[in-house]
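Omission of a single protein chain aside, the complex is shown with its protein chains in their original locations.
Chain IDs A, B and C follow the sequence of writing; residue 1 opens each chain.
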Amino acid sequence: MGKSENTPLLELRGVYKAYKVGGFLRKVKVNAIEDIWLSLGEADIISLVGESGCGKTTTGKVAVGLLKPDKGEVLYKGKNIWEMTKEEFKEFRRNVQMMHQDPYSSLNPMLTVYKTLSAPLFRHGLASDREEAVERIARLLRLVGLTPPEEYMEKYPHQLSGGERQRVAFARTLSLNPKLIVADEPVSMIDVSLRASILNLMLDMREKFKVSYVYITHDLITARYFSRKHLLMIMYLGSIVETGQTDRIIKEPLHPYTQVLLSALPEPDPRITRSKKLIALRSLDVPSLLRMPTGCKFHPRCPFFKKGLCDVKRPTLIEVESGRRVACHLYGS
Amino acid sequence: MSETLIRLYRNFFFRKILRVAVTVFIVSTLTFFIVRLMPGNPIDIYISSLMSTQGMSYQEARQMALAMFSIDLDAPLHLQYIQYLSNLIRGDLGVSITSTGTPVAKMIAEFLPWTLFSVSLSLFASFGIGVALGMVMAYRRGGIFDTILTGICTIMSAIPNYIVGILVIVFIGIQWNLYPLETMRGTYTSTITPGFTIEFIVDVFKHVLWPFITYVVCTFGGWALSMRANTISTLGEDYITVAKAKGLKESRITFSYVGRNAILPLFTSLTISFGFIFGGSLLIENIFVYKGIGWLLWSAINERDYPTMQGVFLIMTTAVVLSVTIADVLYGLIDPRVRRGE
Amino acid sequence: MRPILSIKGLSVEYLSPRGRVKAVRNVNLEVYKGEILFLVGESGAGKSTLGLTLLKLLPEGIAKVVGGEVIYHRDDGGNLNILKLRKGRLRRFRWKEVAMVFQGAMNSLNPIMKIKDQMYDVIKDHGVRLSKREAYKKIEELLAMVRLDAKRVLKSYPHQLSGGMKQRVMIAMSLLLDPKLLILDEPTTALDVLTQKNIMNVLKDIRDKLHLTMIFITHDLSLAAELADRIAIMYAGSIVEVGSVEQIFYRPKHPYTHGLLKSVPKLTSEIGKLESIPGFPPDMINLPPGCKFHPRCVFRRDICMEKEPFLQKVEENHYTACWRWRDIFGEE
Partner (left out) sequence: MTKEKYLVKWRGTASKTIGLLKTIYASKHGTVGFLILLIYLFMAFFGSSIRPLDTTPKPGQMYLPPSIKYPLGTDNQGRDTLSFIVNGTFDVLYISLVASMVSVILAVLVGSVSGFKGGTVDSILMYISDIILNIPQFPLMAVLSGLMRLTDVSLAMLMGVLSWPSLAKAIRSQVLSLKERDFIEAARLLDLGTRHIVFTELMPNLMPYIAVSFALAMTYSIYNYVGLVFLGFVPFRAYNWGVMINHAWVLGAIYNRDSILWILSPIIAIVGLEVGVIMFSRGLELAFNPRLRK
């Protein structure tokens, strides 16, 4: 495959990553993610949804090149990022950024907003002196809705509210004009009344600068808002269990896990949420990653469990209708 | 590496014992080579001192020295080293040079109990005082009591213990003459025969009093400050608020909920200090002429009694290593969160 | 309906190096017997502080009640001013009359004591006349009610339980002395969706079986939608609107409530672009004059910047603290 028009911006191909637990000579391998496939183009959005510990953050870190996969490839514009030349990797680094969950940990408490935002500008030659940097930073701050920018530049993180910090962090990810942003729970620690504004801000940047997003979250509702006509991937214990267009999955979930998740989700509307029927799980306990279930990973909790099949054979992700894939024995052979 | 070895290594106790063995081995090796490779080989020095003081011939003196150090000086260094190690394993620490003919092990056995006695007494006392004060300070944090005591504790833990010892001797013993100097110094009165007599026991306590006070004065501040910090952070824990909300009795909250959690990390330090204070006793025992193991080391260094020096140092290290190990094991037993073997 | 708790003109301040944090400002609220009242607000709205004040649990020396009272109406008709209770009486009042389940299930339990002992401590210290066997029978019943395996849980240490299990242990523990009022402070925050659902179901069971009064503190409107009878919305330390679930969700009469509802996405219904409330929450040390919401309010007029509005009656049981609710939302 050459560098045609259709080459995706970022691709994960069968990526595996295991963590080693324990110290010197006492290591135990724990699979954090298994066989992850993902592909997105310019101005694309993918939402990655799953509960804590399902490997969605690991997937994000592999995608931005912070973690090297044990198996499988990460391709940026068709090139494996771990086989790139130094120059190519530098370009990848600049173009693929990450937004973190915790605005209290993502900004260095010792640095002012100006220092935080000017470092990447100086480093990558986007500003040569203070004047230029101030000008660019002012533009960035205005872009993320922190006005007037002069009031923010000399402030330390502890002088800002959570919402303001998250905007500064977003301004920093934007500072190098990236093509792709992996956003790891960017609004889960933000006040409800400010969440929509940050999500809208992110969507605006997509309109303006054709930024693509991988939106990682545990919250199906914001995922639905963020990726509506785009792709949604549901993860469970390190594997993808269902993918498809967001709206279609929400309307008609196929995988039992997705179904349970949707039925359990409370909604900000009493009439809807009180008329919901919960699909009950067989077990509430999430299996430990150290003792991964055999067969389908969801089988110990699955309401549609079939003995002799689900606990023996691991289902693969198969296409059940155009654009929708599910890993479950209920579908297909 | 074979499976069994790896499994053995994963065993908690085995790892601990291995660490003790490795450290003791390294220290004994270190002392061996220091003594052997030092400019002015101690054995040569000993030989020449025998020749000059006792008028022996070189051969005679050499024979004597060999017997003393129980090593064959003609053997190559590595063989001497192996010899030394195998002696060590059999508990043979050599023979003292100055107290001619006395085995080092025997000397240590004679001096060690005094250090153990004085050190453990003072350590427990200062721990108790520190923990109690620290808790009170934490409960009244910000108040006058707390402010003043925090200052005192900070300064007390900054003042070297030998300075306090000197001040005690100078002021209590000499300037103000509050306590007989001859009872302040020494381990017991030489005219009293040791034994389980009331007279002797009282005398021993009279002698240990001021070294004891010195230890306590210099160390309680550190305990109090750590206990204060631990208590304050424990008081901020959610489970304390919950315990209050539960309407538990104040005494129960103070002891079972705050106290136990705050003191837990200190137990480790207590056990470790126990090992370390053997080393610190060097200065205090010297000042109070308290004939414990620190005093023995001091006199051995002064008199260039190498085998004794080596032996005492080895014992001191072993004490530390053992106490660190015991602290580890103990912590696993006290704190349910630290699971053994994992 | 008879109130079980009446909060009158309550104000609480924190001392901070920068100045006084006005965490709770002149809150008036009645809690009725048998109802589930939700206290909804964003971070810093003062809802947790309010919760702590109800049990007189504010950190001494740092927080101070600067005005108001909290009256607890006992079953026998007697009234207690909780804030005036002294040591012994306060201790016996806590957990026996009002119990509380806290945010952060992770740290609510003493890490070095078995669950068994932490449960039994409550019974012991309140002098409940139960034999040890009877006490454990009761404990086991309660654990079963919150869907826990009593045998396993009782001999565990907290670190051996998952977050959801710990929170259920806390709920069971809160019911030990049959309290009349249960305060739940963000009991499901930081728990996964499925675990959260499970806790909510446990709470529904408790409501159906025991008919207790509950005050549920949360930032999550969805939880209120699921369980609340009545909702009080807090902003900048005071209650800006209070009403039934229907009233709050379908007929909000305060611009803040209105904005909040419009800024949360929904799953099933069709949605356009969400509108969020402009600006940021106010600095609780230097609060703006007049209505505390006016800097973020698109409907503000001069009066909003000058005078702080009080709760005005909209309809039966429905109150809003807005000068202009009639102009903005119209009469019912």
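As a convention for this text, a contact is a pair of C-beta atoms (placed from the backbone, for glycine too) under 8 Å apart; a residue touches a chain by one contact, two chains touch by 3 or more.
Remember, it's a predicted structure, so these values are computed and weren't measured experimentally.
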{"item": "Contact list for the unshown chain, restricted to visible chains", "value": "A, B"}
{"item": "Omitted-chain contact residue, chosen from B:Val22, B:Leu77, B:Ala109 or B:Ile148", "value": "B:Val22"}
{"item": "Touch with the omitted chain, as defined above, among A:Lys17, A:Lys79, A:His100 or A:Arg325", "value": "A:His100"}
{"item": "Sole contact to the chain not displayed, among B:Ala61, B:Leu88 or B:Ile169", "value": "B:Ile169"}
{"item": "Sites on chain B contacted by the missing partner chain, in the whole complex", "value": "19, 22-23, 26-27, 31, 34-35, 38-39, 42, 154-155, 158-160, 162-163, 166-167, 169-170, 174-175, 275-276, 278-280, 282-283, 286, 294, 297-298, 301-302, 304, 309, 312-313, 316-317, 319-321, 324"}
{"item": "Touch residues of chain A, complete complex, unshown partner", "value": "23-24, 64, 66, 90, 93-94, 96-98, 100-102, 105-111, 115, 119-120, 123-124, 129-130, 156, 158, 169, 172-173, 175-176"}
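In the analysis below, only the chains that are shown with their structure count from here on.
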{"item": "Label of the chain whose CA centroid is most distant from the centroid of chain A", "value": "B"}
{"item": "Inter-centroid spacing, chain C versus chain A (mean Cα positions, whole Å)", "value": "32"}
{"item": "Distance from the mean Cα position of chain C to that of chain B, given in whole angstrom", "value": "55"}
{"item": "Per-residue overlap in chain C, given as positions that touch at least 2 other chains", "value": "none"}
{"item": "Interface hub residues of chain A, defined as touching at least two other chains", "value": "none"}
{"item": "Parts of chain C lying in touch with chain A, wherever the complex brings them together", "value": "42-43, 147, 162, 164, 192-198, 200-201, 219-223, 225-226, 228, 245-246, 249, 259-261, 263-269, 271, 273-278, 280-281"}
{"item": "Chain C-touching residues of chain A, taken from the complex the two chains share", "value": "51-52, 161-164, 191-197, 199-200, 218, 220-222, 224-225, 250, 260-262, 264-270, 272-274, 278, 281, 284-286"}
{"item": "Residue ranges of chain B in contact with chain C within the complex", "value": "142, 237-239, 241-250, 252, 256-257, 260-261, 264, 334-337"}
